[in-house]
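Data first, discussion second: the structure below is written as structure tokens.
Here the complex is missing one protein chain, while the rest keep their positions.
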Amino acid sequence: MIDIQIKKSALIEKECHDFVADPGAGGSVVFVGTVRNQTKGKVVQRLEFEAYEPMAVKEMQKIADTTMERWNAIKVSFHHRVGVLGIGDIAVIIAVSTPHRKAAFEACQNAIDTLKETVPIWKKEIFEDGEVWVAAHP
Amino acid sequence: MIDIQIKKSALIEKECHDFVADPGAGGSVVFVGTVRNQTKGKVVQRLEFEAYEPMAVKEMQKIADTTMERWNAIKVSFHHRVGVLGIGDIAVIIAVSTPHRKAAFEACQNAIDTLKETVPIWKKEIFEDGEVWVAAHP
Amino acid sequence: MKINLVAFGIARDILGASKTDFHLADDNTISALKEQLIKRHAKFADLTSISFAVNEEYKEDDYLLNDDDEVVIIPPVSGG
Partner (left out) sequence: MKINLVAFGIARDILGASKTDFHLADDNTISALKEQLIKRHAKFADLTSISFAVNEEYKEDDYLLNDDDEVVIIPPVSGG
């Protein structure tokens, strides 16, 4: 079972964990990505996330399919936030349950790594003296 | 900062995640271990966990110290349940936050692997036709 | 040939619009589109990467565009 959501409101870790909880699961691994207060020593004031939503959902679906097939996941839940985020706000949650725990760690890490490479979502960091689209320039 | 608890009441994932959340963290990884409905095909009815509590806390403290030092963790929270657990109940939660996510995955996985090897906690699986102390016999 | 360009993130900033018509000459490949985009907006050349999507799927450089296609410019992603 797969749960994929792109949300404008605050992400709630419990929702993702509750979704993946399963009596056949020996464990679940949850990655929670939050907004850091600094990047390379510069103080971050806030972040703005935007998504090309239909394609972002499609790309997340591909990652979820891989997670289910390659790691025999029982359930996966991916939530990604869009809009304006403050320091400490949750930007992304990836939850995976598997029969055995090792697979859950691998699958969860692969999912977040792949999400950051392929899913059309962009974040802009806003500093006191300017703003920058993350990763846009070498 | 380190939070270690052995609890007789239900474990709550949010407590562990809230503890490790930090404005300096780029991510946190949470492992949630739940009671499976079967072991090697046999239906599990319930589990009973017992701990040699003061030593279990000490051994968890050692794992937490390693997590802080070796992976530069910002905060860690380990909660372990004792007593009678039903299917799907949470037996253990390991939450780790780090500045960068890769370390959080490694540290969390190392912590649960080590906990299962060194911390004096025992579980008995109760089946319809008997019970067994897990891992006691080769 | 005319396509409908859609841009997100820094691509929108460079293009100066989130949607715009874009006229392509004879060559209707993705790589030709990329080349002409850079010719008109030099800042696209500074990006770490630039990809394109049609029908919500990434397309390779040799993909042939059709008249009136909606083509989305995908600058380097940074979700998560």
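Some observations on this one:
Chains here go by letter, A, B and C, matching the order in which they are written, and residues are numbered from 1 within each.
By our rule, a residue touches a chain if its C-beta (ideal position, glycine included) is under 8 Å from a C-beta of that chain, and two chains touch if they have at least 3 such contacts.
From a predicted model like this one, the values you see are computed outputs, not experimental measurements.
Partners of the chain left out, restricted to shown chains and counted across the full complex, are B. Across B:L11, B:V30 or B:V119, the single residue that touches the chain missing here is B:V119. Within the set B:V29, B:V92 or B:A107, the residue that contacts the chain not displayed is B:V92. Taking the whole complex into account, chain B touches the unshown chain at residues 33, 49-52, 54-56, 58, 80, 91-92, 112, 115-124, 133-138.
Following the convention adopted for this analysis, only the chains that are shown with their structure count from here on.
The minimal number of chain-to-chain contact steps leading from chain A to chain C is 1. A separation of 23 Å divides the Cα centre of chain A from that of chain B. Taking each chain's centre as the mean of its C-alpha atoms, chain B lies 48 Å from chain C. Multi-chain contact residues of chain B (touching two or more other chains) are absent. Counting partner chains per residue, chain C shows two or more touched chains at no residue at all.
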